[in-house]
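Note that one protein chain of the assembly has been removed; the remaining protein chains are unaltered in position.
Chains: A, B and C, in written order; residue numbering restarts at 1 for each.
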Amino acid sequence: MLRITGGKVYDPKNGVRGEIRDVCIAGGKIVSDVPPHARTIDASGMIVFPGGVDVHTHVAGAALNFARGLIPEQHRKSRPIFHTPQCRAGLAGSTPTTFATGYVYAGMGWTTANEAAVPILSAKHTHEELADTPIIDKCCCVLMANNEIILDLLETAEFERAKQVAAWQVWAAKAYGVKAVNPGGVAGWKWGKDCKGLNEPVPGYKNVTPRSIIKALADIIDQLALPHPLHIHCNNLGAPGNYTTTLETMKALEGNRAHMAHLQYHSYGGDDWFTMKSASVPIAEYFNAHPNLTCDAGAVLFGDTVTITADGPWQHLLYELTGRKWGNLDVENETGCGVVPYVYKEKNLVNAIQWAVGLELLLLITDPWRVCLTTDHPNGATFWRYPEIVRLLMDREFRKEQLKHIPEKVLSRIVLPDLDREYTLSEIAIITSAGPARTLGLAQKGHLGIGADADVAVFNERKDAMEMFSYPRFVIKSGQLIIEEGELRNSIEGSQFASKPTYDSAIEDYLRPLFSQHYTMSFENYPVTEECVHGLNVHQCGSCTQPG
Amino acid sequence: MLTLTLKTALTVPLEAEVLSPDVLAPLAHDAIRALPVMLGKRQHRLDEHFDITGDGSEEIEVRGDLTKVKWIGRAMTRGRLRVVGNAGMHLGAYMKGGAIEVTGNVTDWLGGEMSGGTIHVRGNAGGQLGSAYRGGMSGMSGGQILVEGTAGIEIGMRMKRGLIAIRGPVRDFAGLQMKGGTIVLMSGAEQRTGAWMVRGTIISLKPLKLMPTFASACSYNPSFLGVYAKHLAAHGFALPPASEGGYRRHVGDASVPGKGEILVWHPHAAT
Amino acid sequence: MSCTLGEVKNRADFIIYWGGNPAECHPRHFTRYTLTQKGKFLPRGRKDRTMVLVDIRETMSAKAADIFLQVRPGKDFEMLTILRALVKNQKVRAEAAAETGLTLEQLQDLVNRMKAAKFGVLFFGMGLSMTRGKHMNSAAALTLAAELNAFTKFVAMPMRGHGNVTGADVVMRYTLSYPFGINMSRGYPRFNPGEYSTVDLLVRGDTDATIVIGADPGATMPKPAIEHLKRTPTIVLDPKVTHTSKLSRVHFTTAATGISAPGTAYRMDEVPLPLRPALKSPYLTDEEVLKRIITALQKKPAWQPAVKGGEQIA
Partner (left out) sequence: MSTAVTPEPTKHELHVVKHAVCTFCGCVCDDIELHANEERIVETKRACILGESWFKHHTAERLYPDALIDGKEATYDEAVEVAADILYQAHMPLVYGLSNTTCEAQRQAVWLAELVGGVIDSHTSL
């Protein structure tokens, strides 16, 4: 039992905006009061936040692990996590090791993370890594927009069956949500091709287009009543002029819920790399007017990183542009991924625009509940650099200072210099915790109301937001004191959330023969069993609603 | 001058990156004795393994068979470090300046990713001399490494600038993926010299077994060689005078495709 | 540049095996994953595929190949490097190419076929990765495949043997960042093949104790390495009393992986599979023995260096 007293509490979900009040914890939950003998933490001069929630990150699984193998030179320069009796060893670079991931997230007051890209075929691998990722709670999104069983069913307009298959697949992967990456484009990439426009048929299909995939999956997710809407990585990621594709995608979704992932990478104007410019204004305008949508920033910070996405075509382009290393990994019938180590440079025109666009979106989107702070870790920057972004959002003068470092000719292609908005602490609490928790549909996360999970971060109140949010004084996870006086004192295991949509088990009879034709493992060995998932916490979805 | 003499017989490697003028010069005798070294996983004091005489100095002499002592002179920027005996892996790795001299043999990764300074080895050297560490985009980017004896595989791997001269024969993959700089092989190499090289120059005074992806371009005596010859001669590495022969120039590696050059000495036929 | 084996089954119309003999070492590779299977996009199976075998001798696998290319021993690196040059339309002299034991025409034909493939795959075995040049030979195969992607889809994959060695690779990467050869003596992972790889360590005599799990180096390693294992205390976990057990101080008999020990194993393409043991072993599993050793170690005082923090040394 624990009482945090004297701190300024920010709990936007419950309308608490910096009031000094006590937060009481018992049994891993927030409670109304604890007895006087409970341990008390004096948080005077500090601010109290609900633990951070990352709506989109890549911290586990085959693709990330493939990337780890590709960049020993980055690992050598990374921060070592020393083995101690409380703490497993690791490295905290651009692709932190499993144990380091848990420690570093918790070490900055973030307590929940959504691994955004899981192929079913290697979902067992993802769960193994998540089991070795301590402290934080986890969930993951399974990749579906290039799954050939689903695409084949859409080709023959068998929507109901596709829905059954999707439901089966979500549970087979022990996933929480569904992600669509470059719909149709990855399937095309397997022939070295891509999907650029929303209305062109996917290579190898006659009727299936990126648009039809997006619409069908969004319908499926809504009808299955999954807690998190369809998580979309649009076609044409990273390409100049791609904002029109992004607008088209959002329009295709009208009437459906959807989460637009790493929107920064999809908000570019111009015709080519030389004329590229920010298109955050038209994107934000459309987005602001459509409450069915949420998004995350996918902001970019300058420095070394490694880019990993299921978007194979984009990665091959990046490799050709940079001449650096490239790795690609295709997963049978389901998806693929590319890996390219990358440095975002201040003096590089494209990189400077990318940096600006991420911040612009965060500043132009008016409803903080619908935009989450992310860097699409590790693509835009590593997650442990979030406090730098918080400072950029809260401090207009600091932003102006930073703008001086980028090439002058960039200034006319971006709107960042004109944006004076400064985030308040309450708004920061929304984009880092309350908002992403709502977007994910995790009712027990992102707030400090009675009954919420006792995930709490306590920071010294400082003028410099980056300093403030980099080193929490205390972090409590599931009611356990993890970080005390800025040091890791205790490591615990986190839970994993999975969704169980209802489906007719007869769908297995449909899948089994298809499976033996197209896959190379036994159907029976394909689903992740419940025992494989550490601390499994199942969200039973409401009954499957019928369209109309 | 500061002298350190190894007094223990090492069974496992001792990591002693503190044996560098940058660390030692500012310290008094007692502080030097207390410096940490790692014997495998255990942290020891420097004086548990070395007899130490003198105070901190820019002139350091380390004596004994230091074959198992790693990281001597790591990232040093100044001063002179003399090893009387053999030295272990990573000698002078990441070195930026100053000079290292070794009277005996050294093992792998000598001057790994160094950017400045001079290393002179009287005996033999191991592999990956002046190379990039695994995955690194560039090896040695400045300074020079001179070896009187032989050297192992992958010397100068991905080197960008600087000079490597080896008096004895070297093994496979000299100048692998080289991007710039110069390697002088006084006694030739085993095979795959200059494989996948992008740019840079390899000079061999002995005939070489070249990769099939190198094209023979021309015979010539490039003028820049005069500068190198003078510099090398000052260190006792004499290139033969132009009057005695010329160089045949080979360009590659076509697989990259690269514009590296390998110059192989051809003496005039004896008259 | 890799993919799961199902991609090969469904799409690969052009398959190269290089320095490996799957017919004898991976007997079901042809029939389950690559050659004879009818794929989603290759409905006629074997007829829709071309298979090339590159090896130094005509093994059993050559019978299954459409084209057998006999490379001269020790010339794999040269051959791969020539192929890289030809892929980029660089000129290679016919006399120079001849040292590989193949003609320039043969090599050019191979390049033409690789480029014309819709989906090509290059599997390379120990005949490539364990001969002179070692990791550079593997690097050459991987680079060739990567560069072919400027023209078509091409992947490369090592033909890994040894049961679950792929799993070891995967687990070490996610816990420690690196796939093998990792030194934890400073309390965090450091990686340097050649320095921290087993044979090098043992031959140099750098270690002073060894624990061997699921391997029998006493039967397979070079003599000086085995001598060092004898000289220093060695511990073995194995279902049988092995050659290594006989030169060890401690041997643990453990349950056999997948036969009487449950758990997970990774296929060579990094797809995880759940083991289904058919027998109940009278012995503990490797996992259980290791856990007990860990528990015993946790009772001992920490050895960690007093100074922590700061940057990495290597």
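We take it that a contact is a pair of C-beta atoms (placed from the backbone, for glycine too) under 8 Å apart; a residue touches a chain by one contact, two chains touch by 3 or more.
Keep in mind that this is a model prediction, so the values were computed, not measured.
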item	value
Contact set of the excluded chain (shown chains only)	A, B, C
Of C:Asp55, C:Glu78, C:Glu147 or C:Asp206, the one touching the omitted chain in the full complex	C:Asp206
For chain A, the residues touching the chain missing from this view	83, 88-89, 128, 132, 521-522, 524-525
In chain B, positions touching the absent partner	11-13, 39-42
Chain not shown, touching residues in chain C	25-29, 32-33, 130, 159-172, 175-176, 179-187, 193, 196-199, 201-202, 206-215, 217, 233, 235, 237, 239-241, 245-246, 249-253, 256-268, 271-287, 289-294, 296-298, 300, 303-304
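Everything below uses one rule, namely that only the chains that are shown with their structure count from here on.
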item	value
Chain contact graph, described as a line, ring, star, complete graph or other shape	complete
Interface with more contacting C-beta pairs, comparing B-C to A-B	B-C
Distance between the centres, which are taken as Cα means, of chain B and chain A, whole angstrom	47
Overlap residues in chain B, where contacts from two or more other chains coincide	133-134
For chain C, residues that touch 2 or more chains besides their own	184, 186, 191, 314
Chain C residues within the chain B interface of the complex	77-78, 81-82, 84-85, 88, 90-93, 96-97, 99-100, 132-133, 136, 184-186, 191-195, 205-208, 303, 305-307, 313-314
Residues of chain C touching chain A in the complex	1-7, 9-11, 32-33, 38, 40-41, 118-119, 146, 149-150, 152-153, 155, 169-170, 173-179, 184, 186-191, 264, 266-267, 270-274, 298, 302, 304, 308-309, 311-312, 314
Residues of chain A that touch chain B when the two form their complex	70-74, 76, 324
